[in-house]
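Just passing along the structure, written as structure tokens.
Missing here: one protein chain of the complex. Every other protein chain is in place.
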Amino acid sequence: MNPPTSIGIIGKPHQELTRTTVLDLMRFLEARGIEYHLDRDTAETCEVDQWIAKNQLVKQVDLLISLGGDGTVLGVARLLVGQSTPILAVNLGRLGFLTEVKVDQIFEVLEEVLAGHYRVDHRMMLCAHVHRRGECFGSHTVLNDIVINKGALARIIELELMVNEQFVTQYRSDGLIVSTPTGSTAYNLAANGPIIHPSLTNMIITPICPHMLTNRSIVIPADGVHLSINVKSHSSDVMLTLDGQVGVGLQTDDIIHISKSDSVINMITHPNKNYYAILKEKMKWAEI
Amino acid sequence: MNPPTSIGIIGKPHQELTRTTVLDLMRFLEARGIEYHLDRDTAETCEVDQWIAKNQLVKQVDLLISLGGDGTVLGVARLLVGQSTPILAVNLGRLGFLTEVKVDQIFEVLEEVLAGHYRVDHRMMLCAHVHRRGECFGSHTVLNDIVINKGALARIIELELMVNEQFVTQYRSDGLIVSTPTGSTAYNLAANGPIIHPSLTNMIITPICPHMLTNRSIVIPADGVHLSINVKSHSSDVMLTLDGQVGVGLQTDDIIHISKSDSVINMITHPNKNYYAILKEKMKWAEI
Amino acid sequence: MNPPTSIGIIGKPHQELTRTTVLDLMRFLEARGIEYHLDRDTAETCEVDQWIAKNQLVKQVDLLISLGGDGTVLGVARLLVGQSTPILAVNLGRLGFLTEVKVDQIFEVLEEVLAGHYRVDHRMMLCAHVHRRGECFGSHTVLNDIVINKGALARIIELELMVNEQFVTQYRSDGLIVSTPTGSTAYNLAANGPIIHPSLTNMIITPICPHMLTNRSIVIPADGVHLSINVKSHSSDVMLTLDGQVGVGLQTDDIIHISKSDSVINMITHPNKNYYAILKEKMKWAEI
Partner (left out) sequence: MNPPTSIGIIGKPHQELTRTTVLDLMRFLEARGIEYHLDRDTAETCEVDQWIAKNQLVKQVDLLISLGGDGTVLGVARLLVGQSTPILAVNLGRLGFLTEVKVDQIFEVLEEVLAGHYRVDHRMMLCAHVHRRGECFGSHTVLNDIVINKGALARIIELELMVNEQFVTQYRSDGLIVSTPTGSTAYNLAANGPIIHPSLTNMIITPICPHMLTNRSIVIPADGVHLSINVKSHSSDVMLTLDGQVGVGLQTDDIIHISKSDSVINMITHPNKNYYAILKEKMKWAEI
């Protein structure tokens, strides 16, 4: 791979470990004469004066370092839609499915990356377009999942699922998760969905507390497939949530159209880690 | 059993089938010289002038006829806390777990009841007391379930469960259901909980989409047991829901104390139906 | 597609409906001057004198009609390994996932097929090679699933899973299912696995009653992936079952190597049916 020459650093704000790690990173990069940029929140957390707005930052760098948890990576990924800039995701706390590099491995891994010795995994994303009375009023791209769910007060919501214009089923449930393979180990897993290898190009459809007991997770191809979900419920308390981070209020008869994004996210992989080792550690499969 | 001499009728409002059924019931009871009363909503639905407020009504009658679905019965049951008045629950639509008498069987069953030929099932109830900063600010009795769950925007809530002052576990989940045996076939079932025979005196604790994959439903005795659930979550969007009908906003550090109610609900059972037959029909176990 | 000129007919033996349907089929094909062959069991069921051994039959025809249930198709599919001959799968009883054509639609569909008006779905298969003390003693190709499970007397078995030489986990369970997408709606579904669209090229790994509660179904790519399952258990009662039809006794330290077969099965699809419609019907999703 090409060695990066300009690096963006985005950290979880208001964390002491972010501050010290970023300051170490800055020294490391300065010593090697490599340009770097911080976004505003990260700069403020580190008491550094210079920053660039996030959406500008991502256009000026050829490597992005994400410091934090899986949530930090999800936010960075949404900024990168349409770009091929790779992400080096470092966890500041415990191992995440998206953050396989530990903070004390950062310089060792970065040396390799700066020498062009690294591999990237391509992760598919999903696009959601929300239509109300025939007009699109919102478009969102996610790395993990698109969730439609009820508020705390609503009793149940009804959602109609179509795949490529064909009616599949009507869910009466707390909600519905449409997940990427990357997102399969997030909310999908809590809702009893399967683990899907992140190299696959699939959509995973998992109902949340379905009243029809035969409703199960369905895994379908993502290429050439177009889902639409029709909000049949008359509740005023239905929400669309993107990657667990962005919320959009929904109304009866809104339709959410979901398809594979043209963009992929390029995640730099840890040379000594692999998916199954991370899975085993996160799922505690080694224990007896 | 003692034949009833004064009957209350509470129907699902704004339904044509309620109107016609109540009018038929009135004629039936008048022909037999039996006193009856309607609540306001039912009277208005039937275009009848005379009514008594619900909370008065339940004190003046020695039989309550509920016309509607399981939801109608749940509302009636909460009115009856502290009283032994039996409920004859008639379904106006499809068979419910609480409404085993069909509308076209109503007069046949009522004849038997008026002759004192009937059996009642005692159904246990649960009490919830909500404490905030050391003070109780609400007390509720339910026939089905006490649910603590997150709103559509919240990502996860953290709840700490104590049983008789002993720490059991901390849930990171969408919420938690504490159900009676009667409520086990309601929300509990959608959240993967077990079916519990309604004659048992148990509490069923079922997490909703738990992030810890080893969290399972736990069934514990209801006699002599006191649960407390501590809201650890810092979300502002946590709700307590009683029987799926009454909602109370919760805050961080609120504690919900749950124990068996001293009251039971007396449900008149259909002479030719039994629990397993209803279960088989509702769960579609006869189909192949 | 090319219109078939020689047709093989394999039916579920000892069924009156097989006999009458095959006799009707024979008349239909004779009237059109199209060559056909029966295997021995089918011929005997129909009291017909002429037959060809199954493994010869499949080489002489360019269309195979399977009459029976999903089990009949699974048997025909294993005969066809290495050949591209399409299968027209007709169900003699209730709708199956593999047998979407009903017996009373057979002639209508066959007219279209004989005119070359048909579409085939390619279904991936899996290969299992069983090794004992370093030597391969059996090789099997399946359309649905490869199952390793314990006998009725054994208490638990221990199986070690490697993917591409990497240790994934050790299962302590009643067994393990490795399923194709086609097989995902068979045994896998009963063991709580997900539904996988049959056009996908995946393997689904689902433990049967795992004692480690965090063990879940995993869906992985089938291309370029090589599974190996090591029988660690010291029980004498462990069995390998192929498509639920062929059984092979296993011993401690046997290794089962699993990879995608080079062969696919070509299933003729019903012009008016589609996967989601069949799924909805089989899963009873239309009911309320």
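The chains carry the letters A, B and C, assigned in the order they are written, with residues numbered from 1 in each.
The definition used in the following text is that a residue touches a chain if its C-beta (ideal position, glycine included) is under 8 Å from a C-beta of that chain, and two chains touch if they have at least 3 such contacts.
Remember, it's a predicted structure, so these values are computed and weren't measured experimentally.
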Considering the whole complex, which of B:Leu153, B:Val219 or B:Val246 touches the chain not shown? B:Val219
If I consider the whole complex, including the chain that's not displayed, which of B:Val48, B:Leu153, B:Ile195 or B:Val248 touches that chain? B:Ile195
Option touching the unshown chain, where B:Ala89, B:Val163 or B:Val231 are the choices: B:Val163
Hidden partner interface residues of subunit B, rising order: 163, 166-170, 189, 193-197, 199-200, 202, 204, 212, 214-221, 274, 276-277, 279-280, 283-287
If the missing chain were put back, which residues of subunit A would it touch? 94, 213-214, 216, 284, 287-288
What is the set of subunit C residues that contact the non-displayed chain in the whole complex? 149-153, 155, 173-174, 187, 189-192, 208-211, 213, 237-239, 241, 244, 247, 283
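In this section, only the chains that are shown with their structure count from here on.
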Treating touching as the only link between chains, describe the layout with one word: line, ring, star, complete or other. complete
Compared with subunit C, which chain's mean CA position is the farthest off? B
Pair of chains joined by the greatest number of C-beta pairs in contact: A-C
Of all chains shown, smallest offset between own Cα centre and global Cα centre goes to A
If you average the CA atoms of subunit A and of subunit B, how far apart do the two points sit, in angstrom? 41
Once you find the CA centre of subunit A and the CA centre of subunit C, what distance in Å lies between them? 37
Got the subunit B residues that touch at least 2 other chains? 213
